[in-house]
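Data block below; observations after.
Only a single protein chain was left out; the remaining protein chains are all shown in position.
Let's look at subunit A:
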Amino acid sequence: MDTLKIGPYEFRSRLLLGTGKFPDLDIQDKAVAASEAEILTFAIRRLNLENPHEPNFLEKLDLKKFTLLPNTAGAYTAEEAVRIARLAKASGLCDMIKVEVIGDPKTLLPDPIGTLEASRILVEEGFIVLTYTNDDPILAKHLQEAGVHAVMPGASPIGSGQGIINENNLRFIIEDAKVPVIVDAGIGSPADCAKAMELGADGVLLNTAVALADNPVLMAEAMKLGVEAGRKGFLAGRIAKKRYASASSPTEGMIE
């Protein structure tokens, strides 16, 4: 059985799904089901005390079926990320954390220094740490030395749908990785999922590309299939590219 192992956990699905920006909770529910994702990301925010009982997606979920991956989104420093991570864990629902320390509001690119610092602290505190990072092979190496349980390089800026911008760097990260590599952010289409998996990524994390698709439920299924196709293609071993043609039909026995 080909499974994704992150720290002590094991998953059948290699598609991790974010839970933001869906048009409504019903569509979200169906999209999550169609994706067959087992890991769902969440953000931690203040409860709106003027309307504390507004519907909340987490409350709809069968928590036995899913592993929650809260993120530290919104953090611009390691301290802020650590604070959010501790709050998330105090829920008693999970010990995984997606470390996300942003360095710039326009690009939402990670701050590499804060990202490394927060990851190091949270590993020491016993979290299962999945770090959202730049597609920087050297930073990925430092994160692994700090003990993270998965590195999650961005394909392109969060929510941009640009797909994989630097295939070469992703390849370097994947080749050297000793922990799972999950391509996170910037995915736009099922082809991007397939590409990431064909490069040898262990998983894909996406949100906007499904949540804001014209038909999120259908797109969720398409992304699942993209991930599966790419994974199988990777395991099967693709042919090398050649400059010239190579006939598929026999050249012998031609009718003369």
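Side notes on the structure shown:
Everything below uses one rule, namely that a contact is a pair of C-beta atoms (placed from the backbone, for glycine too) under 8 Å apart; a residue touches a chain by one contact, two chains touch by 3 or more; residues count from 1.
Methods note: contacts and distances are computed from a predicted model.
When the unshown chain is looked up in UniProt, the name that turns up among "Oxidoreductase", "Acyl carrier protein", "succinate dehydrogenase" or "Thiazole biosynthesis protein ThiS" is "Thiazole biosynthesis protein ThiS". Touching the chain that is not shown, out of A:Pro8, A:Pro52 or A:Gly237: A:Pro52 (per the contact rule at the top). Across A:Gln28, A:Thr133 or A:Ser156, the single residue that touches the chain missing here is A:Gln28.
Touch with the chain omitted from the figure is made, among A:Thr19, A:Thr67 or A:Thr133, by A:Thr19.
One chain is missing from the display, and on subunit A it is touched by residues 18-22, 28, 41-47, 49, 52-53, 56-59, 68, 70-71, 73, 86-88, 90-93, 158-159, 185, 205-208.
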